[in-house]
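Every protein chain of the complex appears in place save one, which is left out.
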Amino acid sequence: MPTVKLVDENTTEPRVRAVFDDIKAVRNVEHISAIWRALAANPEHLELCWAQVKAIMKPGVLDMKTKEMIAAAVSITNGCNYCINSHLAAAQKFGLDAEGMRELLAVVGLYNQFNKLVFGLQIEPDVFPKVDA
Amino acid sequence: MPTVKLVDENTTEPRVRAVFDDIKAVRNVEHISAIWRALAANPEHLELCWAQVKAIMKPGVLDMKTKEMIAAAVSITNGCNYCINSHLAAAQKFGLDAEGMRELLAVVGLYNQFNKLVFGLQIEPDVFPKVDA
Amino acid sequence: MPTVKLVDENTTEPRVRAVFDDIKAVRNVEHISAIWRALAANPEHLELCWAQVKAIMKPGVLDMKTKEMIAAAVSITNGCNYCINSHLAAAQKFGLDAEGMRELLAVVGLYNQFNKLVFGLQIEPDVFPKVDA
Amino acid sequence: MPTVKLVDENTTEPRVRAVFDDIKAVRNVEHISAIWRALAANPEHLELCWAQVKAIMKPGVLDMKTKEMIAAAVSITNGCNYCINSHLAAAQKFGLDAEGMRELLAVVGLYNQFNKLVFGLQIEPDVFPKVDA
Amino acid sequence: MPTVKLVDENTTEPRVRAVFDDIKAVRNVEHISAIWRALAANPEHLELCWAQVKAIMKPGVLDMKTKEMIAAAVSITNGCNYCINSHLAAAQKFGLDAEGMRELLAVVGLYNQFNKLVFGLQIEPDVFPKVDA
Partner (left out) sequence: MPTVKLVDENTTEPRVRAVFDDIKAVRNVEHISAIWRALAANPEHLELCWAQVKAIMKPGVLDMKTKEMIAAAVSITNGCNYCINSHLAAAQKFGLDAEGMRELLAVVGLYNQFNKLVFGLQIEPDVFPKVDA
């Protein structure tokens, strides 16, 4: 049961309306999902969150399928069902097939295991990413 | 300070030697990193862990760069420095550039935020991934 | 489905009865909530937990509304629905209004994001709290 | 060791410069802390993150001391040393004294315990926050 | 609602059949639980996961009751209901009684508290486990 009242997706509150319309246009969807309707209880927070999603979740060096898979990996690690569903469905929309989804899950499971093995072993990094400008 | 003694990478213990040689061959590396040397304290566990990594971290529907990015996303979420370094460096080796690394980080940060917003809002899934055979 | 049998709130088991009566008196409530009824399966553990809550969750330098908001922030970060509800409801009882609840959620979301950005960036502290006696 | 190169705080890169100057003005600080210098490797991400912090971490229904304590509670739960230091120091700047800091820590510890007790007990919510517009 | 289709436990797919039959034999169970039926969507992953469970979850220096309690402690800390139930039921099958279950829960709760207190206090280790071959 949500801890806030979900704002109706046909709301005429101007700040919320603007964001909802932009979500529909940018995402090419007919309905506003629950996360945005819940965040809309706080229009300024809704604007901030949507600005961030709009700027980050667009094709860049990484394509949308990859970004949605990364979002799913984070969400599975944190155990957020709403988010897992949302990002797996989005990754599928961007072309992830059933076999890819299974591989994604296998990688996520594997490194949750290794992360904790490393915690237990308390080993120090011996490899470093290249750091450039 | 590691909680176990790291096994020398020139060990002649047969089960460990076989895994270390296989790691060098499959990964085309000259040195055995600390995680394998630490796991080698338990040869059966070393074999199991390497079998799993070898089977999962090979090119499939998802390529190696993508799999290493997913591993990095998990490791950042869990806060495991050893693993973050290891997977970011590996993703770079498979072609991830500095801009891609920044996008990866932005997505990981963003959805750690959203996962927790959803926890607070307690909304229920309204989108579902396609479930096929 | 609970993994233990909830103890009836009218129980006459002496150790549990004493704690339940103290909870009703201190908290000025008519009913014993599920967490206490579940912990009551282990009367010594119930006593310890209640002693801790009673000592920590009383007005001090921090007032009760603040303490309940901190408890809610922890519970949202950990994704515990029972606890989120409990502490948000308690914070409301102590005066938190709808706008304050939205601000609380925004701060919690924001810093779950920043915590993980910092994990990914692996930066070291450059500011320190004052440490006094 | 950071995974990105920290941008010099005297940088003349225009987008970064604008954010750094705004941070100094809004926060009334002389130096730019490591988190912003690290995020500056990706100017768009820096702008988004600063916009969010600027909008959320201002006095509202909740005052700054309370917001910094909430941020500290989240950071302690996630185990992010950089963030713990940053938010405890900020809360002190806004008036949190040593006794308040101890109370904060006690509440955070207590509810990390209760969150996990509830996970183990698998009890369902019996109290709900008021949900209004 | 599962994100994958659970494979029928009477499947004749050879790789899955072999694992399911081995699970029934090794575990002495009549039915295949949901985790294996879900993992069976990816037969290679199923084989890897079962090989690991079969090798690790057998009596060793630690007996099965102890191993199942450790698994339950991990699962409670992560908040995974399916896993909590599974490992508590298994530990009971291996002899854990109601009092032992309560003690297990108390220890898990206590150290989730202390782990976070230590995060907040940022103290450094002053005791080390013995490290031998």
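The letters A, B, C, D and E name the chains in turn, as written, and every chain counts its residues from 1.
In this section, a residue touches a chain if its C-beta (ideal position, glycine included) is under 8 Å from a C-beta of that chain, and two chains touch if they have at least 3 such contacts.
All values reported here derive from a predicted model rather than from experimental measurement.
One chain is not displayed; in the complete assembly it touches the shown chains A, B, C, D, E.
The omitted chain makes contact with just one of the residues A:P43, A:G60 or A:G109: A:G109.
For chain B, the residues in touch with the chain missing from this view are 3-4, 41-42, 45, 48-49, 78-80. Summarising the interface, chain D meets the missing chain with residues 79, 84-85, 88, 98-99, 101-103, 105-106. Counting over the whole complex, chain E has residues 1-4, 6, 33-35, 38-39, 49, 52-53, 56-57, 60-62, 66-67, 69-71, 73-75, 77-78, 80-83, 85-89, 92, 97-101, 103-104, 106-108, 110-112, 114-130, 132-133 touching the chain that is not drawn.
The rule we apply is simple: only the chains that are shown with their structure count from here on.
Taking B-E and B-D together, the pair of chains sharing more C-beta contacts is B-E. Chain A and chain B have Cα centroids lying 20 Å from one another. Multi-chain contact residues of chain A (touching two or more other chains): 1-4, 41, 45, 48, 52, 56, 78-80, 85, 88, 98-99, 101, 103, 106, 125, 128-129, 132-133.
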